[in-house]
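Complex shown without one protein chain; remaining protein chains in place.
== chain A ==
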Amino acid sequence: MKGFYSRKIHSLLGVIPLGAFFIEHMMTNFAAVEGGASGFTDSVIWLNSLPLVFFLELFGIWLPLLYHGVYGLYIAYQSKPNLNRFNIERNWRYTLQRITGIITFVFIIWHLFQTRVQVAVGSVEHEELGGLMHDIVTSPLMLTLYIIGIVAACFHFSNGLWSFLISWGITVGPRSQRVSSYLCLGIFVLVTFMFLISLVTFRDAEFQTAASIAQSIKSFI
């Protein structure tokens, strides 16, 4: 396929559906903050009660993620960063967009393995995910790695929105690109805050209920 179209698809998939799912994921997690363990479980169950959930997941997450992620790695590989010569803000964001893409790639694989894959192979039920997360984030090492992964993904998403608006010719002049920079910075702060506060909430003892199950998975891993 010609580069123009494959690149446009890459760009679109980053926002729809991946960006949309990212926000959905943020809100599901935030249910743990608002509704505690039961609130989070309800949210997970609601999500899995959606009709044709298998196809939603396949076409809304797995395939777009595979395409955007693999093609994104190739885009990152093609770049020749020159911060040494052009140590300026936009060039930093360009470079970070690529670095956070790579971090996000590794993080998503690891995170999926710890959670979704465990559900798929039957080691854990959807209802027990809160307990599983509790077990993961009570380990200081895991907590640190999750924080790095989350901040990287949040930056990648927010700065990606900024660059998406340019790639599709929505923000054209310097003024609109400056305004969208501030908006995307605001989105970055908000999204990072929401994800991190949920992450820390999973450390609460009330999520511990399923800890024993999570323990057995951990030894399995």
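The rule is simple: contacts are C-beta pairs under 8 Å (C-beta built on N, C-alpha and C of every residue); 3 or more make two chains touch, one makes a residue touch a chain; residues count from 1.
Convention: contacts and distances are computed from a predicted model.
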Which of the following names does UniProt give to the chain that is not shown: "succinate dehydrogenase", "Fatty acid desaturase", "Fumarate reductase subunit D" or "Aspartyl/glutamyl-tRNA(Asn/Gln) amidotransferase subunit B"? "succinate dehydrogenase"
Return the single residue from A:Leu58, A:Ile148 or A:Val172 that touches the missing chain. A:Val172
Among A:Arg7, A:His25 or A:Arg203, the residue in touch with the chain that has been omitted: A:Arg7
Contacting the left-out chain: of A:Asn29, A:Ser43, A:Gln118 or A:Ser163, that is A:Ser163
With the missing chain put back, which residues of chain A would touch it? List them for me. 2-5, 7-8, 75, 77-82, 84-86, 88, 90-91, 94-95, 97, 162-163, 166-174, 177
